[in-house]
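Let me give you the structure first, and then I'll get to my questions.
A protein chain is absent from this complex, but the other protein chains hold their places.
Chain lettering (A and B) follows the sequence in which the chains are written, and residue indices restart at 1 in each chain.
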Amino acid sequence: MTALEVVCARVDNRLVHGQILEVWVPKLSAEVIVVADDEVATNTLMRSAMQIALPRQMRLLVARVEDVAAAVQDAGPGRALVLFRDIKEAVRAHDAGLAFTALDVGNVHFMPGRKPITPSIYLAQDEIEALGKLAATGVQVEIRTLPSDRPLSLFAGVFAKGA
Amino acid sequence: MTAPVRFGAFLRLRVFLRSLLLQASWNREGMQNLGFAYVLYPALCRLYPEGPARVAALQRHLDFFNCHPYLAAAVVGGALRLEERVAMGEVPAEAVPAYKRALGPPFAALGDAFFWGALRPATGLAGVLVALIAPSARPVWALATFLGLYNAIHLSARAWLFVHGYASPEGVVGALGAVHLPDSTSLIKATAATLAGAVAATLAVAGGWPIQTHHAVRAAIVVIAAYAILPKLGPYFTALAALAVGVAIGVATG
Partner (left out) sequence: MTRAVQLAIAAVIGGAAAVERKGALQLMLSRPLALGPLLGAALGDVRGGLTIGVPLELLFLGAVNLGATLPDNETIAASCAVAAAVLAGQDTHIGVDETTATLAIALFLPTAVLGRRLERLTEGINRRLAARARATIAAQPARAIRLHLGGLLAPFLAGAAYTGIAAALAPFLAALRRGLDHHLVQGLEIGWIFFLAVCCASAVRAIRDARAPSFAAMASGAIALVTLAVKILHWRSP
């Protein structure tokens, strides 16, 4: 079996929504959307709502966070955009063996304890630390909601504008 | 446990009309959160007497929610029905936020693509084309083309979604899926692109360019150059730059 080519891994609280289908999919020429989420994997309503939002030529692959690495291995060929609901899911998937070289943090909603990083991204201290650990393993961590945004990169635990 | 609870037609209409104001307090932290509570408020007042039960019901709608403002009509309708079921004890209260979480983002994607990405540009271009083709006709025709076409589809879609969402909170996903909205989106985008080309050519013809071929070529070059520059400069700066270049050429050759 061929593996999917992970062209982008992204943290987005809203998973499949307008920015993904209208902007990122054309930008990345993605053919498959992989949703790595335990709730979606067990919720048929969520899955079918996502399915009807996709154009015919696109595929949706839903897997539990721990299983996504295996699911991606034999779902190819195709260019895949992998979506995680939260930072912790991205870390878990990475720990479980999903290979991605870059992680894009796109939308993380406000919650008590989270501080604003950009107008669309709020992060708690432990989430910044988790991203730092991920970056230490060689994953390039970037804060970028839309391609037109200037990306922020993680340097020594602080987000700053890239050179 | 309790007698069946059903909202009357008047209350449903009230909730639908309030849904037209869903985004009045749109904010980055909760997006349409307060808006959703506002929309459902009369219904929740009907279900629960003043007191902690009503407050608890309102509070579960103050958490994050976001959807496309039109497609949200389906989620409002569905949540309205689920609230009845919660009040009757058929489903736990958590079912309502879970439902909103499930439908909000994918429906937003559908609405963004269909309405913002396809229908609005297509009807806008149709209106512009009417204004250009018949400059002697009353401007009301351009307006009627744009607003009439757009809102006939927009308002009937909103009403349809609300009615189907209320009739069956889960079934509305299948009903909407059967419409194959992404297919229509693709078709309307193709129409819009054709109309955009027609608008460009009509403007050139109205400017009298095709009489002298080199003018038409010049027009095409400016359009193509603008097309190439737009993503780098954005509409605002490209437009100002074009104005400046045009004025400079006009003054120099004048």
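Keep this in mind: a contact is a pair of C-beta atoms (placed from the backbone, for glycine too) under 8 Å apart; a residue touches a chain by one contact, two chains touch by 3 or more.
Bear in mind the structure is a predicted one, so any value in this text is a computation, not a measurement.
Trainee: Which residue among B:Leu80, B:Ala131, B:Leu161 or B:Leu181 touches the omitted chain?
Mentor: Only one of B:Leu80, B:Ala131, B:Leu161 or B:Leu181 touches the chain omitted from view, namely B:Ala131.
Trainee: Consider the whole complex, including the chain that is not shown, and state which of B:Leu11, B:Met88, B:Val179 or B:Ala198 touches that chain.
Mentor: Missing-chain contact among the listed residues: B:Ala198.
Trainee: Sort through B:Leu13, B:Ala159 or B:Leu230 and give me the one touching the missing partner chain.
Mentor: Once the missing chain is taken into account, the touching residue is B:Leu230.
Trainee: Touching the hidden chain in the full complex, which residues of chain A are there? Just list them.
Mentor: 14, 17-19, 22-23, 26, 107, 119-120, 145-146, 148-149
Trainee: Over the whole complex, note the residues of chain B touching the chain we left out.
Mentor: Interface with the chain not displayed, on the chain B side: 20-21, 23-31, 33-35, 37-38, 41, 50, 52, 54-55, 58-59, 62, 66, 69-70, 108, 112, 116-118, 120-121, 124-125, 127-128, 131-132, 138-140, 142-143, 146-147, 150-151, 154, 186, 189-190, 192-205, 207, 210-211, 213, 216, 219, 222-224, 226-227, 230-231, 234-236, 238-240, 242-251, 253-254.
The rule we apply is simple: only the chains that are shown with their structure count from here on.
Trainee: In whole angstrom, how far does the Cα centroid of chain A sit from the Cα centroid of chain B?
Mentor: From the centre of chain A to the centre of chain B is 26 Å.
Trainee: Could you pull out which chain B residues touch chain A in their complex?
Mentor: By the definition above, chain B touches chain A via 28-30, 64, 66, 68, 98-99, 101-113, 116-117, 170, 173-174, 176-177, 180-183, 185-186.
Trainee: Can you list the chain A residues touching chain B in their complex?
Mentor: So the residues of chain A in touch with chain B come to 13-18, 20-22, 43, 45-46, 48-56, 109-110, 119-120, 122.
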